[in-house]
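Some notes on the structure that comes next.
A protein chain is absent from this complex, but the other protein chains hold their places.
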């Protein structure tokens, strides 16, 4: 029973069915009917006109957005534990042509306006120091916390004030929508977000993520950059079809509800051990090495996360028995 | 009936089945059993130890290889009609960090040793001119010609003599193997090839290509570069599974035989119109604009390729009726 | 007696005196009085507001301009014999982050509107092919020809029509101004030029060139890129002082007149041997290997330039005896 990451879970059966249905010759790249349907589908979801481009990984979505928002000679403010900083092998440096990640502190990998202001305040406004051009946050964060509408609006205000592009890594955006009960629009462009990496792979998709551009005039550039980065799949219809399948009948929300619920079940099993409040589908627990060992001995798989802490991540398909068994095992520690 | 590109064809049913079978939680990225099986599978196919990495597009395969073979400050010799030059949106410049493509002439997009030598001879050996570090060819070429073992060995000798890395874009490698009847080993590393972009997407795959490294000490660097370019899919097992399905029972050869045969059927319908000999699955025909129009009016879809020429590309699944109908239509022109 | 390049000539005594005079502590980088005087000096010269930044080499001037005019994912149209293509070690690829040089033909390294239009016409307007963003020409050209006002205006019109930035490599701009008798303004921004690499090193300077921006809103970006490329000298006043010394009392024109006159003296010695009309300070002659040998035996130093051709370049300080002696020697061949 594996709880090490949602990104390794199975794809949802409806996703595979959609791939199967799209498996006939159509126009190559992104000229097919499925790909062409994305803009409209996401425009409806977000209650305004957006541009939506499939890519195959979250790293690609994040870094294509960042390259469009930040020239090579400027910087991107982000949390020091952000995925783009610690888990993408320097991809932002590659895609942007050497822009600098400017690291912020914050509990639970959350960024607050004050730390952004403070970081900017420390930068001399001269040619010797790198000036920031963008702000990137993750919702839900790498520690499973969510930003609510008002928090995002405050960050968006800081970004606007300093002329920063505003990117959201939404690898677990679905979980944040479910937890907050706030609308996709309120959690993004209404708060000033320019580009969203809308994650599907961790939420039932196979290998399709969606880069949603609220600043729609970035679309031409991003489309070229996607090709140039080797991310323009010739049978792109099979990526688009995955995404459409997950949007249909709000399957993406259903899946996120399931993984969130599974995380809550684990959280309830050990409220005193929680390192962070559980607001999405990640559970960080304080357990001794011996306890971790005993859980592993029972067949559970997960990451250690610093000394005396473990990370459990739940997936859309773990709603039932595996989680109950793990919850019991945690209670029994 | 579409003949504009093999890259838009359907995936083979066995490929989708393989994806289905691999659709269960396993280790993320490339640590799963399918991904781990690639090295061995390709080592057997190539009769020596190789490293094999899945990627999702041919552009990614080509450019990851080129970045490993050529530093930013040097150049890559290739045909002026090579895919990397004319159809990848400058991706080699992006992946290599600004290395230069150094263009060669040659009938049918084929490179011969003399043109390589001649191009190198024109470069002053000083710090002001970019010196080449790699040679890249395409087999089968962009015009559907194939290199045979002896031709490749001669190119490999030139590459060796000048210290050039040797890359082969094998988007249609399968077609070349079928046509020549020569072994994968003879067509690659025995001729001095260091890295092969082994194409599957045009030959029954969905979105998996394989970068095969004969210079195996490049594997670590390429693995990092793949991640850094956003090409390390978290459910990589579904890419590996596609490739393994196409290798199994030589399905890749069976598919290539079908598309080659379809091209031959078209070629035989109009031997006097052929612009190039048909050696793979591409047929370039001299047809007047009016003739092209009449073919389109009958429901055939294809690209114009310069004035008075059209390109027809056949796919693995067009072995039967569509090709017969098109062949008849061409005969009737 | 050396005629291999004007870029190796001595600096003018007044340039060294200016360095000497500026040799006292002042504000570092470009905040000193000399650097601050550049904008005004060049604005007067060009009869409009410009931004003027010193750099230490022509390659830096060219490539900083190109990086500001062309994003990484687009291309720069230039002559196939342009300095940026053949003699800058791939610097445009480095500074732009991988943009592509798109090569044009043309006698004497001159670009005409028709070849630009023709090249653009051959590019498919899709995401697979690199689209041009800039046009770069050299005046005087690498073969010593000059563009006149009307020719430049026609090129500027093409650039405007296709939305291309327009850069002029003016390593020998002074020679072109002297030859044409047209104003610096007419030869640049009035013809649509956005940025000029204004050469001084080949014309009496020591190591200061000037990047003149007519599109003044590029200045902030270029200033940062200059620092980022390691070109913001801390004692920049000594670069600015050189440039100001050459502008003073039109010393730059006086120097160019001298080198142009020297070239004319050589041209007159062998009108039948000229490969190109002599319009600046470069003389290309048809001479047999034996003749070239005999000139070298007499102590003249120059480059062979293809089979049966040599290049002679005159400098600001070669107006007198050396040129007379060489002219005699040529006549005597």
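Labels A, B and C are assigned to the chains in the order they are written; within every chain, residues are numbered from 1.
FYI, contacts are C-beta pairs under 8 Å (C-beta built on N, C-alpha and C of every residue); 3 or more make two chains touch, one makes a residue touch a chain.
For clarity, every value in this text was computed on a predicted model and none was experimentally measured.
Considering A:12, A:51, A:79 or A:100, the position touching the chain not shown turns out to be A:100 (whole complex).
Not every partner is drawn; the one left out touches chain A at residues 72-75, 86-90, 93-94, 96-101, 127-130. Within the entire complex, the positions of chain C that touch the omitted partner chain are 2, 4-5, 7-11, 16, 19-20, 23-28, 55-57, 59-64, 88-91, 94-95, 201-202, 206-207, 224, 227-235, 238-239, 315.
Touching residues on chain B toward the chain that is not drawn are 29, 71-74, 97-98, 127-128, 131, 221, 223-225, 227-228, 232.
In the analysis below, only the chains that are shown with their structure count from here on.
Taking each chain's centre as the mean of its C-alpha atoms, the one that lies farthest from the centre of chain C is A.
Chain A and chain C have CA centres that are 49 Å apart. Work out the mean CA point of chain A and of chain B, and you get 34 Å between them.
Annotation for chain B: residues touching 2 or more other chains are 88-90, 94.
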